[in-house]
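What follows is subunit A.
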Amino acid sequence: LSGCGSNNSSSTAAGSSKAADSSAAASAEDSSTSKELSGKISTGGSTSMEAVIGALQEAFAETYPDVDITYDPTGSGAGITGATEGSLDIGLSSRDLKEDETGVTGTKIALDGISIIVNKDNPITDLSLEDLARIATGEVKNWSELGGNDAEIVFVGREAGSGTRDGFESIVGVEDKCVYSEELTATGAVIAKVQSNPNAIGYASLSAVDESVKTLTIDKVAPSEETVQDGSYAIQRPFVFVTKDGAEQSDAVKTFIEFATSKDADELIRAAGAVPLA
Partner candidate 1 sequence: MRVKHLIEKVMNSIFFICGMVAIACVVLITIYMLVSGLPAIFEIGPIDFLFGTEWKSTAADPSYGILPFILTSMWGTAGATLIGVPVGLLTAVFLAKIAPKKLAAPVSAAVELLAGIPSVVYGLVGMLVLVPAVAQAFELSNGACLLSAILVLSIMILPNIISVSVTALNAVPKEYEEASLALGATTSETYFKVSVPAAKSGIAAGIVLGIGRAVGEAMAVMMVAGNVANMPGIFKSVTFLTTAVSKEMSYASGLQREALFSIALVLFIFIMIINGVLGAVLKRGNKHEK
Partner candidate 2 sequence: MSNRSEYDAQLKSLNQSLIDMGRLVTGAVDSAIDALEQKDIDRAAKIVKGDEAIDREERAIEHVCLTLLLLQQPVARDLRQVSTALKIVTDLERIGDHAADIAEIIPRLADDGIPVEQDISPMAHKALDMARMAIDAFVRHDMDLADKVVEADDIVDNAFDIVKRKLAKRMVGTEAAQDSAIDQLMIAKYLERIGDHAVNIAEWVKFCETGIYREERIV
Partner candidate 3 sequence: MNMETGNPIIQTKGLTLHYGEFEALKGIDMDILSQEITAFIGPSGCGKSTFLKTLNRMQDLVPGVRIDGEVTFHGKDIFAKDVDVTWLRKKIGMVFQKANPFPMSIYDNIAYGPRLHSHIKKAQMDEIVENALRGAALWDEVKDRLKKSALGLSGGQQQRLCIARAMAVEPEVILMDEPTSALDPASTMKIEELMTHLKKKYTVIIVTHNMQQAARISDKCAFFLVGELVEMGPTDRVFSTPKDKRTEDYITGRFG
């Protein structure tokens, strides 16, 4: 399929002049490189990174219109596997690499806070990390035990393998011990669930959380760019580009990684709701 890209070389010239006009948006690059840069960058993995990768993609395409960046929202695990197997140029993971995940290198490009959300009608506003762990493990079953309404706690989480779940469970220290009332396969679904169930509590990427739910403070710290960046908000995880060790990377891939880790990307990352690296 890479052939497709080269077939299009005739249109490259025409496209590049347009790119030159809008090069202001990508000042880091000089127009001569952009002219030559073409090809395909296949990315895939974490669904939480969908917004971030989308933003980077859009901005990058303005400078390099002939570079085709694909993104498969298959989940962090699949992203890492894809990078390891070489089927992806860049694997996307919303967690750090595990010890046994060798042969690949992770490059942090951003951070993400994992917000703990409850229904708007829930009087609770703050939880300690311990309370959270007790909720997750099913030790605490009723909101009244935490000073809330007399209602059963509905703990909603993500499916096994999710970067978000992994991040939450490892930080809260409840790996393999969680008793979920419901496992959902996507961030938005968790938010929707919490929104529609007054007794629900769940976790979701900070980038995705909006007004429809209430974000709790954890040990009085609310998740925000600052608190995540400085680590005072504990429940957070990195967004990682995973690349295969020793694999020869195309110019396009290299340029894209450079672009994503550059300061110029910060604004984009922010726009996508994630937290740029400090």
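The criterion applied here is as follows: contacts are C-beta pairs under 8 Å (C-beta built on N, C-alpha and C of every residue); 3 or more make two chains touch, one makes a residue touch a chain; residues count from 1.
A quick word on the picks: all candidates are chains of the complex that A comes from, given by their letters.
All values reported here derive from a predicted model rather than from experimental measurement.
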Result, touching chain for subunit A in the complex among 1, 2 or 3: 1
Complex contacts: residues of subunit A adjacent to candidate 1: 47, 73-78, 80-81, 151-154, 159-163, 175-176, 180-185, 189, 192-193, 196-197, 199-200
